[in-house]
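The other protein chains are all here in position, but one chain of the complex has been omitted.
Chain lettering (A and B) follows the sequence in which the chains are written, and residue indices restart at 1 in each chain.
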Amino acid sequence: MIKVRPQLGGMGGSDITAPIPASRLRWQRGLSRALFLLPIIFMMVFFALPLALTVVWSVFERTMFWMKPGFTLFSYENFFFSARLDNFLSSMMHSSVSVVVSFVLGFPIAVFIRRRIPQVAQHRVILLFILPFMVSEIIRIFALRPVLQRTGLVNTVLLELGVITEPITAILYTPMGVIIGEVMSFLPFIVFAGFLAMEAVPKYIFEICDDLGAPRHRVFIDIILPLAAPGIFAGGVFIFVNGLGVALLPNILGGPGAVNAGLIATQAIAALDFPLAMAVSAIMMATLLALLYLGHRLFNLTRILSPIN
Amino acid sequence: MNQKNDIAVQVSGLAKNYGAVQALRGVDLTIGAGEYFVLLGPSGGGKTTLLRLLGGFIRPTAGQILLHGRDVSEQPPNRRPTSMVFQSFALFPHMTVAQNVGYGLRLRRLPKAEIAARVDAMLEMVGLKDLADRMPHALSGGQQQRVQLGRSLVLEADILLLDEPLAALDAKLRKDMCLELKHLQEQIGITFVHVTHNQEEAMTVADNMAIIADGVLVETGTAQDLYENPQARFTADFIGENNIFDGRVSGLTGSGVEIDLGFAKFTVDAQGQTPRVSDMVSVSIRSELVRVLGPGEAPEALLQTVPATYGEAVYLGLATSHVAKLANGDNIVARHVSRGGTSDDFEAEAPLTYAWPRTQMRLHLS
Partner (left out) sequence: MGDDYTRLWTYRLKWLYTLLVVFTLMLPVFYVIYISFNQNGFGARDYVFTFEWYSGIFTDLLLMNALGNTMLLAAITTVLAVPLGLIAAKFYKATGTDRAKLLTVSLLLSPLFVPADILGSALLVFFKNLNIACATAGEWLGVSWFETWFELGYFSALVGLIIYTIPYIFVVILITMGRYKEQQSEAARSCGATAWQAFYQIEFPQIRAGVFSACAFTVILSFNEYTRTSLLKGGYDTITSVLISQMLNEGMSEQSYAMSSLISFIAIAVIGSIIIYTLVHTDRLEREARAKAQPVMSS
């Protein structure tokens, strides 16, 4: 079969494989590039930019209904030299407690799923933890009231069982209530983060440890923790920051006077004190960046992304 | 038949950098139309990069690619007269074999009847006649590669690019498919550009070969050229089993070059090259031309000899390699066709003489 230059275009279809002129090519390439940069541009304009600008706005002066450009540290003074600072710091403490509690309750689950459940079933079990997440956070938080309150479910059950003689009031409208709310809301994330983090721990390590006869807790401390550290840290930061920032939690569960940064910001906006809200936001962002930077220096957080790769 | 006089691929000054890494540096290459051309080289040496540049999957950092006279350096893969066969996993898993093969034809909006006819003909040609409705995951490795071939060949492109198409197959199957590829190409007549790191595969199929290593084009030639008369030291090292001696030019006498290797001095024919005194050069000799002289056996004239201390024999079926140590500590290998029995056995540490015809030595300046 001797072939002379073949032309497939003949039967009515255009020759779709013919080279196209350079100018059209450049135009196509430019369009393609613009399209692929679209998400990044969107996020920079509507996400990174506003958050960065909070610093700028936080030094503006407050006016009756809005704010005017200027430079004043009044909002920061207002924040740091008032009761707000104490509240902020104590809410940081509560968030930290939530992180620890979530870790203790949730991380073993992640380890368990990784180690004992067959590979193919693992994702399905993890998906179970998405279920609570599928219900609106407001319902989940608000529904804690009838469960935790004086006449609520927990107290009723415990009274009936005779475990206590008087209803417990310390679990709602107190910092305890906020902590319970945070743990309930964010526990799934520690499970996810732990699960992803455990990818960094290869299965054969456990066999080696068994061979060497290492006791269980040593395996945990010396092997699992260090390798899974980036993921655990990220999950912890997530819970900590959201605990500080979600206004609903202290609002509904915290009782009178309970605030966190998010609530301060939202209240400030309701009071039309925008520079204050921006100051709080800027402080929160600074805290977050500091934490992430710290984590990166300690653990190299980019390791978390390897499963996605 | 003008085909053979056309140039299918003309590459000049082609280079590709990834940041600081130079995957390909300034390659010039010409491939004639209708040739089966192989790019041979070690892994990571740049041959796949070159192939992908030809196919349009990467854009060059510098240089030009002309396919059948047209500059396609900036064109995307679907706008080039090429089609590519991949190493594995390249069949569309959600389509049947027939749908896979007909994909490109459907893109060109050909009438259904014609597509069906061409697909049938092509399946017959690649030996998959009864498998038209199978799904790719139900095929063996060799069958999958055939479907890929069919999918590309049915488009009647000018140039077929093959990226290590047989690398994932078992050794025996590889040999069979090699010959089939060769026959296919002879039958169809278009240019094939085939990348591999496997010498035997390359030599089976190639009309012409190019050795690509470390991002540069080392040498081109037919299989026989490169095996028997390699120009570059790298080629001698890479193809066949050669003994290579490095030394310095210590004298030029007429057409002979005297080389000082430390433990011996060789005189080699210059073979048209022009070395200068005190240049670093290499000499190579094919291990199958080297003989081990028995103790007491006198060397004939025209034989280059070196004393060596015997090491061991390595039995490889067809051939047995006799490895010995030279005075400077390097190994020297003599390969003989295995003769049954123990008549070839030498004692370890025995002082022996290795000899080969002087005229068969090749000189490498680079």
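To be clear about the criterion, contacts are C-beta pairs under 8 Å (C-beta built on N, C-alpha and C of every residue); 3 or more make two chains touch, one makes a residue touch a chain.
No experiment lies behind these values; they were computed from the predicted model shown.
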Contacting the left-out chain in the complete assembly, out of A:Y76, A:F142, A:F206 or A:F220: A:F142
Omitted-chain contact residue, chosen from A:G30, A:P50 or A:P202: A:P50
Interface residues of chain A (partner: the chain not displayed): 16-17, 32, 35-40, 42-44, 46-51, 53-54, 57, 66, 105-106, 108-109, 112-113, 116, 120, 123-125, 127-132, 134-140, 142-144, 146-147, 153, 184, 187-188, 237-238, 241-242, 244-248, 251-252, 261-263, 265-266, 269, 274, 277-278, 280-281, 284-285, 288, 292, 302, 305, 307-309
Residue ranges of chain B at the interface with the undisplayed chain: 18-19, 55-57, 76-78, 82-84, 86-94, 103-104, 107-108, 136-144, 148, 151-152, 155, 161, 168-170, 172-173
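As a working rule, only the chains that are shown with their structure count from here on.
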Separation of chain A from chain B, taking each centre as the mean of its C-alpha atoms, in whole Å: 54
Residues of chain A defined as touching chain B within the complex: 1-6, 8-9, 11-13, 16-20, 22, 25
Residue ranges of chain B in contact with chain A within the complex: 1-3, 68, 70, 72, 74-76, 78-81, 107-111, 114, 155-158, 187-190
